[in-house]
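Chains shown are a subset, placed as in the full complex.
Chain nomenclature is as follows: A, B, C and D, assigned in order of appearance, with residue numbering initiated at 1 for each chain independently.
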Amino acid sequence: QDALARIKEAGVMKVGTETAFAPFDYIDAGDHVGLNMDVFAAIGEELGVEIEWITLDWAGVLPGLEAGQFDMVAGPATITKARMERYRFTPPIAEATVALLKSAKDDSITKPEDIAGKTIGSGHATAQLAQLEEFGKTLTPAPETKDYVSFNEAYADLAAGRIAGVANSLPNIAFVAQQRPEIFAVVAPFGTKTYFGFPGLKDDDHASLMDAIDAAILKMKADGRLGEMQQKWFGQTFDTPDAVTEPNI
Amino acid sequence: MGFDFDVILSKQDQLISGIAMTIFVWVVGTLLAALIGFIVATARRYGGVLVDKALTVPIEVIRGTPFLVQLFLLYFGGPYIGLSLDALPAGLLALSVYGAAYFAEIFRAGYQSVPPGHVEAAECLGFTRIQIIRNILLPEMALLVIPPSVNMAIILLKETALLSLITVPEMTMTASAIGSQEYAFVEAMVLIALVYWVLVELAGLLGRFAEKKLSRYRLAKA
Amino acid sequence: MSDNAISVQHLVKRFGTTTVLDDISLEIPRGQVSCLIGPSGSGKSTLLRCMAFLEEATDGSIFIEGSPLGFVYDGAGKRQRQSANDLRKVRSQIGMVFQQFNLWPHMTALGNVSAALRRVRKMGKAEAEEKAMLQLRKVGLENRAGHYPSQLSGGQQQRVAIARSLALEPKIMLFDEPTSALDPELTGEVLNVMRGLASEGMTMVVVTHEIGFAATVGNQISFLDHGKLLFTDAPSKVFAKPRHPRLEQFLDTYLDRGASTLI
Amino acid sequence: MSWKLFNLLLEASLMTIFVSTISILIGLVLAILLSAANLSGIRPLQWFSKFFISFFRGTPLLVQLLLLYNLLPVIGVQIPSLVTAIIGLSICTAAYQAENLRGGFEGVPTGLVESADMAGFTPVQTFFHIRVPIALRLTLPALINEAILILKASSLVSVVGLIELTRMAQNLVASTFMPLEIYASAGLIYLVINLVVATAGRQLERRLPGVGSK
């Protein structure tokens, strides 16, 4: 009996995520909401099981997956080469290309190249930081980068005026600017195209489960449900491939 | 889930600089905390009822709220009132003020532990207040103050991990970053735990050593 | 300047609303031994502590060798606190010995005696220790100089405490029940040192329960009861029968210790 | 900041209070047992107690919680988050409280134990009826301190999936991007809880007679 069989028998699939990653997962007026909730509700319907949410600090999510605390991760991660060596990713559900968030009052930045010589923040050990550094090398003077444990501290520091911008995936940044338009504004994306997918385990036990989830997502994509969800949460839709086999980073 | 320490150790340089940062922040922060705490306790003892009462409020507020919250308010809220500190100074300031509130209480207990008669004897002999603090009170309270001070130092060591939230590259951040880049969380956690354990035991050892040194007049109990 | 080493005038001391010393006036003649006796809680220690300015009197004044202690009266007759420096100067004429010895536990006997010489008189280490040794010899403890208080018997500790006070060459010594924390056999050695001091003409004020000592060594005896000074007189007069009724009652409580039979 | 957000913080603080209270109580019982092991004179028990205290005082609570949460399932033990959090916090505070109590037990005057011997108490009776109450009273201020520290440290249980006060604050910051207001409110709630604990502690100190207090 493999993972999929066990889940079907129990009628419940356990998924783990964190809740401080708007607009994918966040707490709005006390309820856990976001794109992930909708996506997995649909996946649950396709598989004919209930979804049980386990929410914890991001530091506990991937270790929790490996320890078997839940069947798969419901928080998206940028699909990268290194990560694909350790985990199996679902088909992309959104674009993860890096864009810039700046202060709404700052007129000196209108395009990505304007960050030359300025200090830009990003999340520690994230794919976005790597791309920011990559992009920075092409500018003179190169921007200084500052890394934060989570993006929320970076946003706070941008508001406090210590940094000129934050580099993060477009969907996230668009959401931030939409929430506090008087403080933040979005600058167009830079960098190579990347995508968000949900990580799961690579082992044989989980193979059929991951296959089933992949199929469900592709079905949602094909019948337009995924697009509706993207419209609802990001205010736009993304053109994503059916699978990422060779990530750009 | 196999253990694979090679992955972690391949990032030696980063790790060592993280550990060095932790030790630096810890040692400097703890010393500053003890110093400020001592000054506060002294001001409370000699500054009259008003100063005593006035200082109680910040002490209780600082002891009563999490370090995380204080750190955030100082670092992200400071700029709004014109106090824009860099990460490291902000971290050190927050850590030493936080610790100082506890040290102030430790030293208060220390002051109370010295029999008033010992101070009166010195007053009668014409010692000035500073001489009394330096020659009578401090040496006499030392034995009582050391064990809780070591405890406090250990607690401050653990709080240094939070400084990573304001971008101080201390070792928990470094190690967990390596862990997440290389996908070796458990290995990273075990490594951090080991380093902390060593530092804590060192602090304990130092405390016990100081106690032993100071207690020579006690060992010979008649 | 009068012949009195200490002059206490209309002294009042209140703790909150309780009056512990009630209009005390007392003259301590120079070169004599004055004993304060009275029941527990009558205010003996408080009076002595006022004489060392360890307690601030609520009202009244105290003069040490003619100089006011702790408070001075300004032109308008208002009581003002003395400056810290003046206070230290007046106080330097007084040595105080406590019931609980109050030796500093982290210093040796020699350290205890020499500390004030070094810190207050600013003497060098060698000179201070030499002078301190002299005092230790005087109380018969030169061979215990390197011992910590915890290594000394109670009687030895009290003798070190006396030496510590003597080191600054005070004109007046105040003793608060110097032997009551001691075993009977250790009491003797301390009383002997005090007898020696008395015979050298040191002015001494002694709070004591040792009626025997008061009767034999004291030149004047003051009896306190409930914060009032009932009388002050020579021992021969004080203990002569018929006695003051309150004193008679007080002495009765010593019956079990056999002390009253001495008188 | 709206009332609604503040209410969410208040609700989350119930979890903080619940988890910390239970853990402090369990931790106290564990600490007393550790002290008993230490005082038993039985070598292996003493070693165990020493190692336990050294290990759990020496490593960060965050690491302990993560290991507990993720290693136990590897050896086939599945426990819910709430239980994991309580076990983790209890064990950690037990180590600190046992250290505090050590001083307290050393402060029990031997004469009081000897009187119990003379009255015919068995060693176990003496431990629970004489030593423990006196040691607890002696270390009450330190125990209250530890309770406050645990209340604050309980924020770490979010790594095993519990939403308590700090985690809720972080969540709200992540959706509203108003860090200052939200963290200040969370700080205020912590402060109120801790002031209640500190005041209760001081009342208790005043009510319970101490050794040699007059």
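The working rule: a contact is a pair of C-beta atoms (placed from the backbone, for glycine too) under 8 Å apart; a residue touches a chain by one contact, two chains touch by 3 or more.
Quick caveat, the model's predicted, so the values are computed rather than measured.
Participant: Each kind of chain is drawn once; how many of each are in the full complex?
Facilitator: The total chain composition of this structure file is A x1, B x1, C x2, D x1.
As a convention for this text, only the chains that are shown with their structure count from here on.
Participant: Mind listing the chains that sit against chain A and also against chain B?
Facilitator: Both-contact set = D.
Participant: Of the chains present, which has its C-alpha mean closest to the combined C-alpha mean?
Facilitator: Minimum centroid-to-centroid distance belongs to B.
Participant: Report the inter-chain centroid distance for chain C and chain D in whole angstrom, where each centroid is the mean of the CA atoms.
Facilitator: Computed value for the inter-centroid distance: 51 Å.
Participant: Give, as an integer number of Å, the spacing between the C-alpha centres of chain C and chain B.
Facilitator: Taking the mean C-alpha position of each chain, the two centres sit 45 Å apart.
Participant: Pull out every residue in chain D that's touching 2 or more other chains.
Facilitator: Within chain D, residues 62, 66, 70-71, 74, 179-180 contact more than one other chain.
Participant: Multi-chain contacts only, two chains or more: what residues does chain B have there?
Facilitator: Within chain B, residues 1, 72, 76-77, 80, 185-186 contact more than one other chain.
Participant: If every chain is a node and each touching pair gets an edge, what shape is that graph: line, ring, star, complete or other?
Facilitator: Here the contact pattern is something else, fitting no line, ring, star or complete shape.
Participant: Provide the full list of chain pairs in touch.
Facilitator: A-B, A-D, B-C, B-D
Participant: Touching residues of chain A toward chain B in the complex: what are they?
Facilitator: So the residues of chain A touching chain B come out as 59, 62-63, 66-67, 82-83, 86, 124-125, 146-150, 153, 156-157, 159-162.
Participant: Across the complex, what residues on chain B touch chain C?
Facilitator: Those in contact with chain C are residues 115, 117-118, 120-128, 131, 135-136, 139-140, 214, 216-218, 220-222.
Participant: Can you name the residues of chain B that touch chain A in the complex?
Facilitator: 1, 72, 75-80, 84, 164-167, 173, 176-177, 180-181, 183, 185-186
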